[in-house]
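See below for the structure under consideration.
Here the complex is missing a single protein chain, while all its other protein chains stay put.
Up next, chain A:
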Amino acid sequence: MENRDPIYVWWDIQSCRLPYGYEPLRVHVAVKSAMRNLGFFGPIDYVAVAVKGWSYGDTLYRIETTGFRIKREYAWQSCSMFIRNNISEWMHSHEPPAVAVIISCDKGLGSLVNRLRVEGFKTCIIYVPAFTSDRLISVPNFSLLWSDVLANAPLVDPREYGLPLREVRAEAIYVHPSQKSVAVTVGMDLRVFDLMSCRKDSTNTRVIRYGASGKFFVCASNDGWVNIWSAESWHRLHTMVALAIAIRSNDSHVCYADTRGDVWVVELDGIDECKVSPSNKTARLLFRSSSIVTKLDFSPDGRYILSADGDFKIRVNVFPKKPLEGAHEIQSICLGHKASITCIAFVWNSEVTERFLSGSDDSTVRLWDISSGSLLHTCDISTMAEYIEVNESEPPAQVKVTDMCTIPNSSLAIVAIQRFPGILLLSCTTSISIKKVIHIPGDSFIPTSISLSGSMKLLWMVSRPSNPPVSKHPGVTRVKAMPCIEAELSSILGDDQIPGGTKLLEQLQGKVPTEDCGECSTRSHESGNV
């Protein structure tokens, strides 16, 4: 027989935010179906608490239209206080049986939930793992991951509702080390094309990383969630909250940085191939940065972990033998950048090791020595300004480095620059020099992200479409590949020459209405004949 007990939901919007790309109108559906999965079919009463003056966009308004009662408090602490007081009052005016569902990260809820259980109410906590203690999760009858609950609310196309679109984020492209699959992030989408079995996959994501062996695949989504996936079986192995991620070259550890500048380490041996571990039990604090971490990377030999932070410095930490006890030894601190650091790449060949490059919004690429942290050379790329497409909305002098990768076993690096329709080939030995400026012919293809596949010597590039208005085809992007043989870049491959062919492009670039599609393919044929 169905359980028809009334269900009461309290949602602390401030601590359990609605991830980017999720539709507020669907939250009540998500909660409802989560409760049905648990066996509760009763009527649901919703209360959501938000902070006054905080900008939630139209989220609150849209939640309200689905039957949530909205309370506004002056600070996030008072949000959790409101929920506690409201539940205490509710407890006295209601009789069991009833179900209390609390969507919150408030660690102090333990005793209240305990009291509810003693009174005879059923309790359920929906939480975000990194901000909740294991003890709290064990107290209620049920505890669910906020991400799992929201998975019941499928991502929707805002255009269905005739709503304005948010700006599409910069695209990024990542290639499996032996080119078994290619992944592209576009706005809220992660598009993966598996070249081996030709299957497609798509979720919402921002940052992705492949492990060097290609066994794992880590992605961080826009709202800060990180999932570790198995790149072979496409199982989700672990979930956490992060802004930047790094995988050690021997696949032994994954490190990630959260929103407060704390860097955590997860031992991958501890994660079972097919089992999803529910909390961050295995994640330990590696070190803490004094400001937000924007980029995280392991050196190719796995000895160091580098973190770029909001104070424009790169901290090189020795990765300890026992990483779960924390990394306390700082090898060096690289100071010199005057703006946010966007990319890090290692120069690692038979002659030169322990060197790395960093690119930044201050329009420089800098070469550093890892162990001493000394700045070996600064290459100013603002001289490239003459090649750059002028956009009236932005000041013309700004030349930001958007992405960079080094060609293994050489001293060359490939750099992508904001608003430059092409790439730069830099030679970096003891200093950096611009070896070649490569224009990508045809329509203005400005790479926003580049990725080099190790074995196949192919440079993959993705761009944000420049001409079609974003509102018309929001998720449409362009993917191109360029062979890179003997450290020499040759001409761009035509669409049909790309591994995976048009099938891959269709998946990664997104669907374009037919008339545009024809235009696209002719364009790329033009650009193929360099």
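Assume a residue touches a chain if its C-beta (ideal position, glycine included) is under 8 Å from a C-beta of that chain, and two chains touch if they have at least 3 such contacts; residues count from 1.
Assume contacts and distances are computed from a predicted model.
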Have a look at "tRNA (guanine-N(7)-)-methyltransferase", "S1 motif domain-containing protein", "Trafficking protein particle complex subunit" or "AP complex subunit beta" and point out the UniProt protein name belonging to the hidden chain. "tRNA (guanine-N(7)-)-methyltransferase"
Where A:D5, A:D148, A:D311 or A:E506 are the choices, the one touching the absent chain is A:D311
Would you mind spotting which of A:F68, A:F121, A:Y174 or A:F287 touches the chain that isn't drawn? A:F287
From the listed residues A:G326, A:P408, A:P483 or A:P499, report the one that touches the chain absent from this view. A:G326
Chain A, residues in touch with the chain not shown (by the definition above): 287-288, 290-291, 311, 313, 315, 317-321, 326-330, 332-333, 335-336, 338, 373, 375
